[in-house]
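Selected chains from the complex are presented in situ; the others are not included.
Labels A and B are assigned to the chains in the order they are written; within every chain, residues are numbered from 1.
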Amino acid sequence: MSSSAEKFEKERERLNKIALKYADVKIKRYFSLDSQSYRDEGALPKKIKELLGLVASSVLRCDDCIKYHLTECFKQKVTDKELEEALSIAMVVGGSITIPHIRRAFEFWDNIKKQED
Amino acid sequence: MSSSAEKFEKERERLNKIALKYADVKIKRYFSLDSQSYRDEGALPKKIKELLGLVASSVLRCDDCIKYHLTECFKQKVTDKELEEALSIAMVVGGSITIPHIRRAFEFWDNIKKQED
């Protein structure tokens, strides 16, 4: 995967380590509940769950969450067209205020794909 | 479909009529762009698009938007299990602040299904 995705994952891990130093059982349970929600089990395939997480993150305008779900979407072989349709729903629901985040989402996606080649 | 879904659709139409009396081309284009986004065409099936719209509406906590997408999800034959997985992602992303909306979402869904029988 791309160096920008790698850089993002490393920074995320570094900060997670600091957070977990302070976190007690409730925060740890939240982290575990969070990862359970996107697990490849149940009725919806993991790919769809990651797209749901991506759209939720986009309308709430959280760049870090968007990058995380883009990385997972890439692993799940989401196509450019599927990504575009999901992000255009996020844009229509969330308004022009999401545009700067969606621009950066496409840039991150573009980088992931370039490095992959 | 259920009387609560019918009531919701009627009220929506009534208010839309008033809005369109004042709306000029930009608002009309927005309305049309909005419905295009969920159309059954392209890479993602309409069912998935409606689930994306539902999750976006849930984390942004808009009861009217949630009801609208639940009605569409029902028409697309979303199962209870698929709905539950989508809404649990919304809850984990959006926090306990979404719980009152998710409770009402399940109530609305429950009503749609009951009337259907």
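The criterion applied here is as follows: a residue touches a chain if its C-beta (ideal position, glycine included) is under 8 Å from a C-beta of that chain, and two chains touch if they have at least 3 such contacts.
For clarity, every value in this text was computed on a predicted model and none was experimentally measured.
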Worksheet item: Since all chains share one sequence and 2 are shown, how many copies form the whole assembly?
Response: 6
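Heads up, the rule we're going with is that only the chains that are shown with their structure count from here on.
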Item to complete: For chain A and chain B, let me know how many angstrom lie between their CA-based centres, rounded off.
Response: 23
Item to complete: Using the touch rule from the top, collect the residues of chain A that touch chain B in their complex.
Response: 33-34, 37-38, 42-44, 48-49, 51-53, 55-60, 65, 79, 81-82, 84-86, 88-90, 92-94
